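Take a look at this one; I'll ask things after.
Heads up, one of the protein chains got dropped from this complex, but the rest are sitting where they should.
Let's look at chain A:
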Amino acid sequence: MSGNGLHVGTGGYANERPPSSTGSAEMDPATDPASSGFFSNDYKRHDDLKSMLDSNKDTSKLEAMKRIIGMVAKGKDASDLFPAVVKNVVSKNLEVKKLVYVYLTRYAEEQQDLALLSISTFQRALKDPNQLIRASALRVLSSIRVQMIAPIMMLAIKESVMDMSPFVRKTAAHAIPKMYSLDPEQKEQLIEVIEKLLADKTTLVAGSAIQAFEEVCPERIDLIHKNYRKLCNLLVDVEEWGQVVIINMLTRYARTQFTNPNKDEMQDEADRPFYDTDKEEEEEGAAEEKPQPKTYIMDPDHRLLLRQTKPLLNSRNAAVVMAVAQLYHHCAPKSEVGIVSRSLIRLLRSHKEVQYVVLCNIATMSIKRKGMFEPYLKSFYVRMNDPAPIKLLKLEILTNLATETNISTILRELQTYVTSSDKEFAAATIQAIGRCASSIAEITDTCLNGLVRLMSNRDESVVAESVVVIKKLLQTQSSGHKDIIIHMARMVDTITVPMARASILWLIGEYSDRVPKIAPDVLRKMAKGFISEEDIVKLQILNLAAKLFITNSKQTKLLVQYVFNLAKYDQNYDIRDRARFLRQVVMPGENSRGLFTKHAKKIFLATKPAPVLESKFKDRDQFQLGTLSHVINKRSTGYQELPDWPEVEPDPSVRNVEVVMPWTEKTTTKERKDKKPKKEAFYSDEESSSADEDSEEESSDDESEEDSSEEESNQEESDDESGSDGDEKSEKSEESKEDSEDESEEENSDEESEEGSEESDSASEEEVKPKARVTNKTDKKTPGAPAQSTGPASRDFLLDLDDFAPASSASSNTTGTPGDFLTPVMASSMSAMSISDKSPSSRSSTMISPLEVPLKMYELLNKMQGKGLTVSYKFTRTISVFSPKMVSIEMIFTNLSDKPINSIKIGDKKFQKGMEMQDFPEITILDVKATTSVLMAINFNDTTQPATFDICAQDHKFQVSITAPVGELCQPYTMNEKEFITQQGKLSGMNENTGSVEIHSDKPDPKTVVTTVYKVVNTLEVTSSEENVFRFAAKTVSAGTLVLISIKWKDTKATIIVNCEQMVIGTMLLKDLKTAFGMFS
């Protein structure tokens, strides 16, 4: 007990002068005064700690915890204290609690059972009103890595994601990857959580949410679409670490969603650098307007990304700057990449570790983009006290940047490096000179001369390196340089470095034909001193001898024999072996047939491949810049390949944020238009608007109309968007006001408005862009037009307009029915509008709009029955202009009789209860062989009961009936996958109809599947994250009941599930679908 008291005493001391003397210094057994008997002592001490932890005094608890943390920090085992520590998790003292948390995260994994004791405390803390406590409870709970609590963790994460405090949400985002590494099975659920977090609008959460996304499901790029613009706009305000992660992710995103901005410029790379400087000056706004090659116009979203990241080049955080630089390198048009170079150069002034990484990246960039760094050439000059790795990197970059114009400066600089006392560096410099010489033909001779001079250097490595480099250079040169070889031959007398002597001998042997007189003389000299040479030189002497014997046997025969004889008795067996072998090949004895001798020349004097002198960074561009893999030039774990640009741009509309209900939206606008009293007014309106918006229209009527409608819808969207942006802003400003009450509000509002105006600027910019792109696309896509032309027949109809218009206008004038302005003009323009309208709303991966499916024609009246009049109809699948509850039907009348038919109209109707019908306007006259179509609508009241009515033509009456297939009683409904699944869950049991079809192709072509469904049902695909699962959502026209269709494909079997509250519709739809798929197989 006395020991115990003593320790409490020391504890008090430590508290006075915080942890100083009792700190980790004492933890160290080496410095522990009592370390002599430290086994028993150690045990005792732990015992003592335990009793301190058990005491009810906070001071002693704290002291004990501090000492335990000291052990943890030192890396010593403190796990046996676990039971004593874990009890204190409930401590009221914050610091004790905090330290217990630290301890728990360290050891919980090893003591899983005991760790469970603490769980309930955390669960309670998760409900604490204090956000810091909630957050830290979640942090610890998710950090203790005990498999058993995974479900609790999941629950906690799910709750925390919804927390009021963004800080807790951020912590939740961090917990997701922890959860994922603990239990990868939960991926699906975690993705759902991530999706929620991605939608979060606070800057605090954004970075961590993306980090979670990157660690759990980087392949689910589709989750980003909706958040893309938000992320870009928030980026500047996100904390620096989050910025790095977001930019890296967006780089990958850009590479999958946009097209290559440099595609068209591949050829004229040569004159790029010159342009660069010009373009750099201009602000990006100007660059945007620059007449890009016609075929490429940058997606506004792509532009947005580049614009939003640019200010981050001024970040104080090197990682952020690097991230932006790599984004520009990988995703920006060539002309704009230049702006990053200056910021990268600035980073070179930073810590040496930062320098190292940045230089690595510049080295790779400089291979492809010389012009970018050429102005900063001098920044890469080496200082003698730079760390060795940095020296080498700078040298590498200098070599990469060498061009004909700057080579003289570079060479002068390199010369000073050669004399450096750091010999390794000097040798690297010589190699660099060699590379410059081989890449720039003009200076090869100068370099060679310089290198020759270096051969008289006193330093072995310098000489050896220069001889080796000269050797390589001479090999790459096809001819000449006799004088250099002669010079080198002379140097044999003075050079002592064996490696260099050997290289010279090799050279003379190889090019003996260029110096026929000198070569034998050199051999003579070498033969004289053969015995005293180094082994490596001896080998080369033999080599030289053999080669000379082949080319010039007359003069050298005796010499060669002499050398071989000397070598025969050499001490080194390698040399003896070599001599024996060479002798056999070049001067075989009488008894051997000398097969080799004939080919000796080919064997020894074959042209050797010239070594290629190129950058060590050549192959590094396979890795994304700024990554770990790039720096170590090896694929690291978890590295994600940077995808190649897609050939065709994926649907850009997926990023449109507002989930507008196209249908309700549309009807309101239509109603508005419907109310326009006069037809003329309507006409002129449309004309003027199209004239305004499409001033440069040159295309045919229908196209312009489509354009304008597209335009309109776009405008609507951007309106919505800017609205939401505004909301965001105001939210933010509110927040900031709360936090900084004292902050001058004027200032604030000032800034806000500034930002706001910029926002609107960009919005207007965006507005202009899409139009251009759309026209462009249609231009490009003309071969692919069938998709559109086969689509709604109503479009064809437009062409007939002119013929028909007078008639209809006449009718409207005369009859004046309520539907008078519902002429085909209107109808068709409406349908055209809704087509273009729908394309952004269809977020299907397969990109098929439901309206692109050919519509089925039904016959109502044939020639025989109708006495020459034939009537057919089809379901247009557009929202009826009469009432959203009606199914829109287009009737086509053809007069096949021999005289015109007058006044075609609807007569008596026999309807079921609840059904109603909107008549088509009377057709006053239908000429012989003429065809006309009218629009009518029937409210089937969601039943498949026939609508029976009479068609009156002149004096005849034909009773006909129209039955709508169930599929036509539906209207597409947009929803996302999650919503779909939840809704589906609600419609189980009785409301679910399941069936399966055997299909003989096991790999479903998504397009066919979707088209098949579209043929049967008027619906819309819901983007599915799973392969081979297709989901469609619709609502019934009249009652608005949800209809959900999902098709799961497995091997040769397709399971169709239809969920609908109205059982009749469900069953019938299933039947129809089964039939359709049955045919499809």
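Following the convention adopted for this analysis, contacts are C-beta pairs under 8 Å (C-beta built on N, C-alpha and C of every residue); 3 or more make two chains touch, one makes a residue touch a chain; residues count from 1.
Basically, contacts and distances are computed from a predicted model.
Q: Just go with whichever of "MHD domain-containing protein", "Gamma-secretase subunit APH-1", "Putative lipoate-protein ligase A" or "Phospholipid-transporting ATPase" UniProt uses as the name of the absent chain.
A: Per the UniProt record, that chain is "MHD domain-containing protein".
Q: With the full complex in mind, choose from A:Y296, A:W506, A:Y562 or A:Y639 the residue touching the hidden chain.
A: The single option touching the absent chain is A:Y639.
Q: Can you tell me which of A:V85, A:I191 or A:M322 touches the chain that was removed from the display?
A: Reading the full complex, the residue touching the unseen chain is A:M322.
Q: In the whole complex, not just what's shown, which of A:L116, A:A150, A:L223 or A:V354 touches the removed chain?
A: Result: among the candidates, A:V354 touches the missing chain.
Q: Name, in rising order, the residues on chain A that touch the hidden chain in the full complex.
A: Listed in rising order, the touching residues are 12, 15-20, 23-25, 58-59, 62, 66, 69-70, 72-75, 93-96, 98-99, 101-102, 106, 109, 130-133, 135, 139, 142-143, 145, 165-167, 170-171, 174-175, 177-178, 181, 204, 208, 211, 236-237, 239-241, 244, 248, 311, 314-319, 321-323, 342-343, 345-346, 349, 351-354, 356-358, 375-376, 378-379, 381, 383-385, 387-389, 413, 416, 419-421, 457-459, 626-629, 631-632, 634, 636-640, 732, 735-736, 739-744, 747, 751, 754-755.
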